[in-house]
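Shown here: the complex without one of its protein chains, the others still in place.
Moving on to chain A:
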Amino acid sequence: MNVLIDKFDVFAGGFWLTLQICFLAAIGALILGAVVAVLRISPVPPLRAVGTTYVNIFRNLPLTVVLFFAAFGLPALGSNADFLRIPGLESIFSRLGTDLPYFRFGLIALVLYTAAFVCEALRSGVNAVPAGQAEAARSLGLTFGQNLRHVVLPQSWKASVVPLGSVIIAMIKNSALVGFFGVVGDLSQTADQLTSAGGYPFIPVAIGISVGYLIMTVPLGALLDRIEKRQAVAR
């Protein structure tokens, strides 16, 4: 078990990098997922088709395949995902700015994949709002956008937040795959470094890694339980 103490800094570094990629991917997936959800509920049929196609592709492909496309497909197309080297962000999340693009590729894959699930969680919330609410808003002359913004979304949020949380927890666990696609030094890749390169026994390393993920996911789950309880009282 000495590895947990001797290599604490390695674990901490892996934790920090995983936290970074998850934080960025969560924000990206929430934004993209919201856009896709708006497409899927839009009154314009071609926009709905675009949203539905997106969800059908990214919800139904294994994340590993999406990561393959990001890590090997993007370079083949000549892209190093340099659009993610966003000046202010780059200084906080240094990996965004490195010449080695795999952090950016991993991030893109996680965002694309998770956004499909975010979209469906948001949409299930929208469907939970009684149809009469949107009808009343339309009868007043509110446009589609105003209807969403002032009437439907504020009420759908309640029904979306718990499934959204589950999607984000799943995303944190899914991020363990990025280490196999060129991202060096995240929590799961740390295990590989310590066991194959460092020669440390596997079980204590795996326990350390597990603790790292649990520190991120358990509080998030507890927060969701609290939100759910509060809503139950309000209802």
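The working rule: a residue touches a chain if its C-beta (ideal position, glycine included) is under 8 Å from a C-beta of that chain, and two chains touch if they have at least 3 such contacts; residues count from 1.
Everything below uses one rule, namely that contacts and distances are computed from a predicted model.
In the listed set "Septum site-determining protein MinD", "Phosphate transport system permease protein", "Cytochrome ubiquinol oxidase subunit I" or "ABC-type polar-amino-acid transporter", the entry agreeing with the UniProt name of the missing subunit chain is "ABC-type polar-amino-acid transporter".
Within the full complex, the residue among A:Gln155, A:Gln193 or A:Thr217 touching the omitted chain is A:Gln155. Of the options A:Thr64, A:Ser124, A:Gln146 or A:Ser166, the residue whose C-beta touches the omitted chain is A:Gln146. Residue A:Ala136 is the one among A:Ala12, A:Ile57 or A:Ala136 that touches the chain not shown.
Counting over the whole complex, chain A has residues 43, 130, 132-133, 135-143, 146, 150-151, 154-155 touching the chain that is not drawn.
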